[in-house]
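The structure appears right after this line, and notes come after that.
Note that this complex is displayed minus one protein chain, with the remaining chains in position.
Letters A, B, C, D and E mark the chains as written, and numbering starts fresh at 1 in each.
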Amino acid sequence: MRFRSELEMFAFMEREFYSGAISDILDAMGFRNCAASPHALIRPLYPQAVCAGRVRTLLNAPKRTGRKDPYKMAIALMDSLVPGDVAVAAATGPLETGIMGELSATAMRGRGARGCVVDGYTRDARKIIGMKFPVFARGVSPIDTTDRAAVVDVDCPVVFAGRRVAPGQIVFADLDGIVFIPKEAEKETIEEAVRRVREESKVRRALGSGKKVREVWDKYHVL
Amino acid sequence: MRFRSELEMFAFMEREFYSGAISDILDAMGFRNCAASPHALIRPLYPQAVCAGRVRTLLNAPKRTGRKDPYKMAIALMDSLVPGDVAVAAATGPLETGIMGELSATAMRGRGARGCVVDGYTRDARKIIGMKFPVFARGVSPIDTTDRAAVVDVDCPVVFAGRRVAPGQIVFADLDGIVFIPKEAEKETIEEAVRRVREESKVRRALGSGKKVREVWDKYHVL
Amino acid sequence: MRFRSELEMFAFMEREFYSGAISDILDAMGFRNCAASPHALIRPLYPQAVCAGRVRTLLNAPKRTGRKDPYKMAIALMDSLVPGDVAVAAATGPLETGIMGELSATAMRGRGARGCVVDGYTRDARKIIGMKFPVFARGVSPIDTTDRAAVVDVDCPVVFAGRRVAPGQIVFADLDGIVFIPKEAEKETIEEAVRRVREESKVRRALGSGKKVREVWDKYHVL
Amino acid sequence: MRFRSELEMFAFMEREFYSGAISDILDAMGFRNCAASPHALIRPLYPQAVCAGRVRTLLNAPKRTGRKDPYKMAIALMDSLVPGDVAVAAATGPLETGIMGELSATAMRGRGARGCVVDGYTRDARKIIGMKFPVFARGVSPIDTTDRAAVVDVDCPVVFAGRRVAPGQIVFADLDGIVFIPKEAEKETIEEAVRRVREESKVRRALGSGKKVREVWDKYHVL
Amino acid sequence: MRFRSELEMFAFMEREFYSGAISDILDAMGFRNCAASPHALIRPLYPQAVCAGRVRTLLNAPKRTGRKDPYKMAIALMDSLVPGDVAVAAATGPLETGIMGELSATAMRGRGARGCVVDGYTRDARKIIGMKFPVFARGVSPIDTTDRAAVVDVDCPVVFAGRRVAPGQIVFADLDGIVFIPKEAEKETIEEAVRRVREESKVRRALGSGKKVREVWDKYHVL
Partner (left out) sequence: MRFRSELEMFAFMEREFYSGAISDILDAMGFRNCAASPHALIRPLYPQAVCAGRVRTLLNAPKRTGRKDPYKMAIALMDSLVPGDVAVAAATGPLETGIMGELSATAMRGRGARGCVVDGYTRDARKIIGMKFPVFARGVSPIDTTDRAAVVDVDCPVVFAGRRVAPGQIVFADLDGIVFIPKEAEKETIEEAVRRVREESKVRRALGSGKKVREVWDKYHVL
C-alpha cells in the first residue's frame, strides 16, 4: 500500500488500524515495550477517539510558576505545531491539575494537530468531547496548573506512562491504548499492519460462519 | 447579571458554567482548595450531568446497622430536602457498598433536589442514567449498606474528597469535577464566572480564526 | 414465574433484573460475599451491557508461553461453550495484557455464550462495543498475552475479584457489578428477584407521586 | 489448657500464638472472613508488637468538628477501658489525619488496655515505639483530626479493613495481620490453637532434621 | 528560648520536636496544608531519622537524558549546599528510578546538609542506613535515572507530596511525616513548639499517674 502523503497515511491509520494490531506486530519484531502501560489507565474522552501522527512532546513537572508568562514554553510548542503532529504531554499521575484544556485543543486543531495524549489529567472534557478532538488522559480535573505544575521542556525525549518516547516517532492511540512505534520499525510496522487488517477480516468471517476456534487458529495463527 | 431567584441562578449555572472556570476564579482570589481532589476520581454517571445547588450533607461510616430503622437519618435528610438542594454524601472510597440508589434519586428529585455527589459508590446506575438525575460517584457497587455502612450524621460539616465542606455552601459539579464555593466568596465568584463565560468565547473565536496562541494569551491572559 | 428453558430464564433476567436486587436477596439469606468486589472496578465496555448465564472459567497467570500452541487451553474452552454459558476469566489486575479480544468474542457469541467477565484487561474494545457482546473488564490493553500470561486451567473453581466462584454457578452482570449466585440459593434467589422487580415499581410510583420516604419505607421496607 | 483468668489467657496468646494459626483454625471451621484484609496494609509500629484482648470500638468519619469538646466520645471511650481491652478504631484509609497518638496510648495503657488497632493512620510513632505499646495502623500522619475527622460512635459494631467486627469479640494482632475471632467460635479456636502450637514445633523439627516436605505433609498435614 | 545560631536551632529541633506538634501549631494559626500528604507514604529509611533545616529544591521529571553531563544540574545543586540545608527532591511517585543514592548522601553530608526528602524513590538504602544520614522517600529502587528521569530545575518553588514548597523555608521531617513551615510563621511556630514540648510532658505525667483523660483534657486541652 502506498500513501501519497503522511497525512493520508495518518488518516488511513485512524480509519483502519487498531492499537492491538500494531502492538502485536511490534511484539513479533522484538519491540516489547512500545505500548503505554495499561496500568496508567489513560483513556480517550469519548470512545470513538482515534489519532495517529508524529510525536511533539511537552514535559510537565510539579513546579510553582511565576505569574510572568507562566505558559511561555507551552505556548511556543503549540504555535509551532504542524499538520500531522500529536501533542504528547508527559507528566505524572499525582499532579492534581488539568494540564490540557479546550482552548489548547482549539489552538492545536487550528494548527493541524491530530490529537493530544496526556499522562495526567485534562480539563474542559465536555467541550473537548463536543469538538470531537481526540484527547487521551488519565482523568479530568478542574484545577488549573498555575503555581502547581509547569511545562519545563518541550520537544525533548520523555518517559510517558512508563515508556521512553522521542519527538518524531509515530504514535497511534485508540480506545485500547497508546502505542509508540520505534523509528527503526516504522515502515515495516505500517506495511504489516495494512496486511494484518485484511487478514483479520478473514478470521472474523471464518469464526462468524461457525468454524471452531481450533481450525481457525491452526489456519491463521491469529487470535 | 441579575437572577430573580436562586433556582434561576442554579439553572443558569448548570447551562453556562464550567467547573474549571469556577476553580480558576477561586484560585485567583486565593481559595486554592475548593475542588474535590481529582485523585478521588469522582465521575458523573453520564457525561452531560451537571448540577448546581446548596449543599446538604450525609456522613457515612463503616458501621454495622441494626435491622430496626437502619435508614432513619438518611430518610429524615431526604424528606427535608427543598428545591435547590444538592445531597453531598461524604464517605470514603474503601466502603464496598453503594450508598446511593435509584429510589433515593427518585425521592430526591421529587423534593426538588438538583443532584447528588457521593465520595463513595452508587447503585442502580442504569436506572439513574435513565432518569437523567445528576449523580456523581467514585464508582458503582451492587452491595447494600445494611450491616456494612451507616449514615451517622446529617447536615454537619464534612470532609469530601479531601476538602472541607459545610452545609449551605454552593456546590457545582460537572464532568471535570466538583467545586465547593466558600460562603464568603459566593457573590464575587458567580459574578466573575458570568463575565468569564463571555470572555472565553472571544478567545475561542480568536484561536478558531487562526490567531497564534502567543497573541491571544498576550491579549486575554486566558488559556 | 415459570420459564420454559434456562435460556428463556437468562433472557428474562437480562431484561428485568438488576445486580443490586440479586445482591440484596442473597444478603438477606446470609450469603454476604457473592458480588465481585467493587474495588476491582470491573466495568462493562458499554453501559447497557447485561448478561446472565452459567459460569465457565478460564484461569490466567503471569507465565511466559511457548510459541507452540500457546492458546491450547483457551481454544479448547471456547470450542466447548454451549448456549447459556458465560466465560469467567480469572486473572489479576496487574497483568499488563488484554486477555480477551474481538475474535474471542466472535467465537464465544458463535457458540451461544451470553457474555464474558474478566478480572483483568480486554482488547479490541471498539469492535466488541460495535458487536454489542457484553464484556466486563477492569480496563483495556493493546498488549497481547504472548510470553506475558497464559491460561493455566479451565473449568476449575477460581477466585474472581476476591470472591470464590465455581463452574456451573449462575452469574449476573450489569453496570452496577457482577453477582455469582451460590448453587444452593439459585432457585430461591431467582423467584424472590422476580417478586422484588414488581415490588420496586410500586415503591418507585409511590415516591414519584410525592410520598415521603418515611411513609414509603414504613410500608415497603425497600430503599 | 486452662487459664485462671482472661488476662492470663491473653498474655499466653501474645507469647505463643500467631495470627496465621488462628486464621487457619477459623478457616477450617468455615469462618473464612475473620482476618482484616491484607490489602489494607495495616502494620504494627514495631515488628515484635503483638496484642490479644477484647474489642472496644471507635468509629471515625470525615467530619469537621466544633472546637467545643471535639474529643468527647473518644475521651469517654478511653476512660471506660478496662484491663484486657483492645481499642479498635474503624475509619478509612483516605483520612489524612493521625487518629491515634502517644497521649492516647499513655491513657490506654494506664487503664490496662493491651493495644490499639487502627484502620487509618497514627501519630507520634517514635514515642509509641519507645513505650512498646502495640499499635497497628495503615501508616502515620502528623496531621491532627481537628476539623478533618471525628469519632462519631463508640462501642458499636463496625467494619474494619473490610471485615465486620463487634465489641466484645477477641482480637489477635501480630506482624502478619489482625484476626477477629467470632464469638461462637471463641472457645474452640483457642483450644485448637494451643494444640496447634505444639504440633507445629514437631513439624519444624522434622523439616529441620532434613526430612522431605512430602513425608512431613503426609504425616502432619500442616504447611 | 534563644539559639546562638540557626545550626544550633536545627539541632535542638531534631532532638526535641515532633512533626505532629509543629503541624498542630500551624493548624491553629490557620496554616492547614503544611504537612506532606500522608497518602504519599514518604518514610525515613530508618525509624530514628529526623532532620530540620532550610529547603533546597531539585525538580525531577520523566525525561530521557543525553549521555553528555546528564547530572549537571544535580551536581551544581549538591556542590552549592551549605550547612543547615536539606535537599528536597520533588518528583512523582510513578517514576521507576531511584533519584537519590549513597554517593549523593556522602556528598551532601560532606557539605553540611542535614538530610534529604524525596517525593519518589531512593537507592542504596542499606548504605545510607549505615551512614545514618536522614533520607526520606516513598520507596526504593535499584534503577538508575539515566534516560528515565532528569533534574530539570533546582532552587525553584515546587510541589512536594501535594504541598507547595519554596526554597528557604524550614522543613522538619521525622517518622510521622514532613512539615514545611511557611516563611511568615517561622518564628512564632518555633517559639510555640518549644513551649508545647514542655507542656506535653506534664500531660504525659498526668496521664501516666492514672488521671482520667477527661480531667487532663479539661486542664490542658492537649490530646
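Just so it is clear, a residue touches a chain if its C-beta (ideal position, glycine included) is under 8 Å from a C-beta of that chain, and two chains touch if they have at least 3 such contacts.
None of these values were measured; they are calculated from a predicted model.
K.L.:
Quick one: which of D:A35, D:A89 or D:A193 touches the chain that's been left out?
P.N.:
D:A35
K.L.:
Touching the left-out chain: which of C:N60, C:S104, C:T122 or C:T189?
P.N.:
Considering the complete complex, C:N60 is the one touching the chain left out.
K.L.:
Among C:Y71, C:F136, C:F160 or C:F180, single out the residue that touches the unshown chain.
P.N.:
Of the listed residues, the one touching the omitted chain is C:F160.
K.L.:
For subunit E, enumerate the residues touching the unshown chain of the complex.
P.N.:
With respect to the unshown chain, the touching residues of subunit E are 71, 74-76, 78-79, 94, 96, 98, 101-104, 106-107, 110, 121, 123-127, 129, 139-144, 146-147.
K.L.:
For subunit D, which positions touch the chain that isn't shown here?
P.N.:
Spelled out for subunit D, the touching residues are 18-20, 22-24, 27, 32, 35, 37-39, 41, 47-48, 174-177, 179, 200, 203-204, 207-208, 210, 212-214, 216-217, 222-223.
K.L.:
Which parts of subunit C are in contact with the chain that was left out?
P.N.:
40, 59-64, 90-96, 119, 147-149, 152-153, 156-160, 162, 164, 166
Please note the rule applied: only the chains that are shown with their structure count from here on.
K.L.:
Between subunit C and subunit E, what is the separation of their C-alpha centroids in Å?
P.N.:
It comes to 48 Å between the two C-alpha centres.
K.L.:
Multi-chain contacts in subunit B: which residues touch at least two other chains?
P.N.:
94, 96, 147, in rising order.
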